[in-house]
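The complex appears here without one of its protein chains, the remainder shown in place.
Chains here go by letter, A, B, C, D and E, matching the order in which they are written, and residues are numbered from 1 within each.
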């Protein structure tokens, strides 16, 4: 169900154990060849496919396309909530659903830069409501729900998600080819950072002058369909588990 | 132009005097008969019509559907950024466009509750960049751009915008009749507050138990088309003036 | 009653339905010819006249002369609370009166720059105390309480309040002529902003190099007396309505 | 000079080495017998006497009567800025005078509860402007400027300032006897706290049920004149030293 | 080198490319059998061993034992910085070393709950200093530097770090057996959370009533020595890489 299309009265009648899915993405540079909305379009598509199969069993909030994207600000057009504003925004959104009585809240993320603040936000929210024992506050990033695409689809050259990369470009070729520019001439850019497995504070120019990270020239629409399909399956499986969860 | 569909490289090539239009709306209760997305759908439609006529002369950001809606939290499903979070969010968004070099930023608002914080945000932003003399930071609410609909269309029974009212219901009947519930049996609710012209801090239950404010039963799709048309004309005229503006 | 002159024990004995009037003004540049305290002196005078007629039926707090005046900081001497500090200050003051049990709180404002943050503050305060149904939280700006002075007194050349303008200079000529400098040689400066009715984020140098906005050279003490009289009448009428208000 | 009565243009012509005196006080309970404005009235009087002798050599801002008074909130009518708001307010006020180019800023305090936050504020402000070597940021509390009144006037029974005590009541008897209630029947209340010299976080009910701390029944107008005279002398001497100070 | 034991003048003479190691841990409940300082003692020991081999090539700050431990507050004695305070604290500490000119800052972490906020802090710090291209801002958690202990030491029953678990208890048996209580009678508690790989906002009682997570009864001092040795080797290797890093 799309929260946006329901009246308040209809939502009030839903069982409060219904999972609320809160999609998060970004509006940020995606290299020379992809539009700013890439993360938002892909996250929405994965969730659209999942929702088709879950029907009225989950309540889907509108996708919050404004993300934690300050690291891309050197690239024109990138929109971003500052780091603390983004934390506050996530906390507030979680809080309003708790106010309404919902107990299973799933941040359904489609932008790497949102991962850390979203973990921080569910941590903070759990602490504020520490007397409750019936809450399930989750962060799921759609490409990190269990499946390893490169094992399923050996033609994939990347082993993990990058940025404006083989994976994202493939999915965009499948979903909105009209918005994809010349990706075939782009050079691959390393996905690893020099000090891994240490975590590093970075901005995009530390890693890529052009904007993408990974290998967009390896993209195909067929790979894109495969990826969308895998991620949608994973999303369905995860949301089924959320529904099956019972508070201890 | 839709920012969301452009690449960062395409945006970087735009003239920096291009107005950036940042649509703001809400995801909040709209009575028994309208969906939570009402403000967002209507604001988007007004702007869609305006943009058609302005073509490549304005850059339109995605609509920020999360608004300043705490006053509706008694009604299930309402999503809201807390008052200070909303101020921060608007400041951050304005700031990122200033970072990118744009100079004419228009908050294009479609939710009454956003009016005060958006004024506060453009004030705060102007102060932070007080050494600049080439900035135009605006807040426009689409139904307050000059035209008085009730003078143009005497069949309108309301003299001003309400909430889930004759005007909004009419426009929804024109735009998304599939999302409009029974509005004909709803009682009118006064649009005035008891201490006007004093401003009053309020929550919706102070004014309406059912959720709407105004007279939804007077709505028709024909009135809706008229309203959308008036508001789109006003938006075009305002944006033309923004383009014609010259810094003193 | 002046809160400042009462003991805590005397205030504790007042009926809690007594309106608390919290005067707000500013300490900011008023052009070449008027002192920084202009807004504070005029707001106090309007309220003094009103209070004389209301006697013990309202509790008047001391005037908070520190306002939201960052837009005047290019002009020497201007004192200002930063935008967020001013919001916090208003929230705290409202909160202390709620702590003491008073239920009808009136921000009585005499500075245009306070209007938006005061609206924000009463909104925020109402949200925090949303379980209450007996609160009346108001913002009134003394020249916007209903009367249109230029209709009552046709000799007025301005149609609305400006800054260090015909209206303010007239009232100062009536109240403190010793503090008024040469106003007769000052050029009129437009009161309208170029993009109205859009709201614009501004600093004073965007509108006036000299500091006043409007037409101070048209001022007379007779006009000033008329204005003070109109505004005091309006204030009395509004406060009578506050006393007559009954929670729904 | 009273900043409030000057125009911005007059202030702009002052030498920037002129000390700016920023009086701070409170609007808080003062027991059964004194009005809420006691601290503000007394601080203003001490400074009025000092200013008479310093003439145009110091610039005196209006007295900020809203203080850090949360510890008195159990007593009706007490107005207070919350602890962090008060810090922000002081920082903002100091900042605006630095913006205007003044270099010698004196917080002239008349409320014990302002002492710690004012020290914190001048510390914070000095850190923000650490590249400057010409700033003098001071906090002075008027009864702690050097003289020991009980050594000068042996009839004083208190050895230090209390609250609504012998000293404050005496000065009020001298200044505004019309605002002083029955003080002669009040019992003395210890001025010491049990764990001194350790500092203790306290609220007034920890120390006094009635509201005063010290011995108001020992007050006389003659003592009051003596105290005001001593404190005004001290203030003059301190401000002379501020004027004589030379940056290292 | 221990920063704590050096004078400011000695530190000023160090090459600014010297890595600064900032150890982070916690002071929080560790079940029935381990002291609150467990994370701090172990992190310090791993770093002590590493520092012995790195000698004067790294500058080691004192260990910040106050961590992000709100999730353990149900257990008496746990000390914690609130989530935002902890973020601020980390940002401030990073900022002071940047002020001093150091360019390679390593948060060396020994508490799982610090991982997310430390990632957030290095992200925020990198954004604030985005004009710099010579900064290396890292977070390393000592048990996640590359080696998989259970592959090296097959006698380990746990496959990853828990809390007051086989691994921590083993290291404490090696380091401070005098502080280890009865661990042999403790039941194992699952290390997995029900919705993995989704991240979940949790407090300790969601996972463990007794306080430990994992299998402390499998601990031995021999395993502890092996773990400390592995982690110290990893730390040395990582810090060597930090020294070898060259800005792009």
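Everything below uses one rule, namely that a contact is a pair of C-beta atoms (placed from the backbone, for glycine too) under 8 Å apart; a residue touches a chain by one contact, two chains touch by 3 or more.
Computed from a predicted structure; not experimentally measured.
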{"item": "Touched by the hidden chain, restricted to displayed chains", "value": "D, E"}
{"item": "Contact partner of the left-out chain, one of E:21, E:37, E:54 or E:137", "value": "E:37"}
{"item": "Hidden-chain contact residue, picked from the options D:6, D:79, D:93 or D:145", "value": "D:145"}
{"item": "From D:73, D:89, D:156 or D:218, residue that would touch the chain that is not displayed", "value": "D:73"}
{"item": "Selected residue (touches chain absent from view) among D:17, D:136 or D:157", "value": "D:136"}
{"item": "Positions on chain E where the hidden chain makes contact", "value": "3-9, 11-12, 27-37, 40, 61-62, 64-66, 73, 75-82, 84-85, 88-89, 92-93, 95-97, 99-101, 179, 181, 211"}
{"item": "Residues belonging to chain D that touch the chain removed from view", "value": "70-71, 73-74, 83-84, 87, 106, 116-120, 122-127, 130, 133, 135-140, 144-146, 194-195, 197-203, 205-206, 238, 241-242, 245, 248"}
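As a working rule, only the chains that are shown with their structure count from here on.
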{"item": "Any chain in contact with chain B as well as chain D", "value": "C"}
{"item": "Per Cα centroids, the chain farthest from chain A", "value": "D"}
{"item": "Distance from the mean Cα position of chain E to that of chain D, given in whole angstrom", "value": "48"}
{"item": "Separation of mean Cα positions, chain E and chain C [Å, integer]", "value": "56"}
{"item": "Per-residue multi-chain contacts in chain A, two or more chains", "value": "73, 84"}
{"item": "Graph class of chain-chain contacts, one of line, ring, star, complete, other", "value": "line"}
{"item": "Contact pairs between chains, per stated definition", "value": "A-B, A-E, B-C, C-D"}
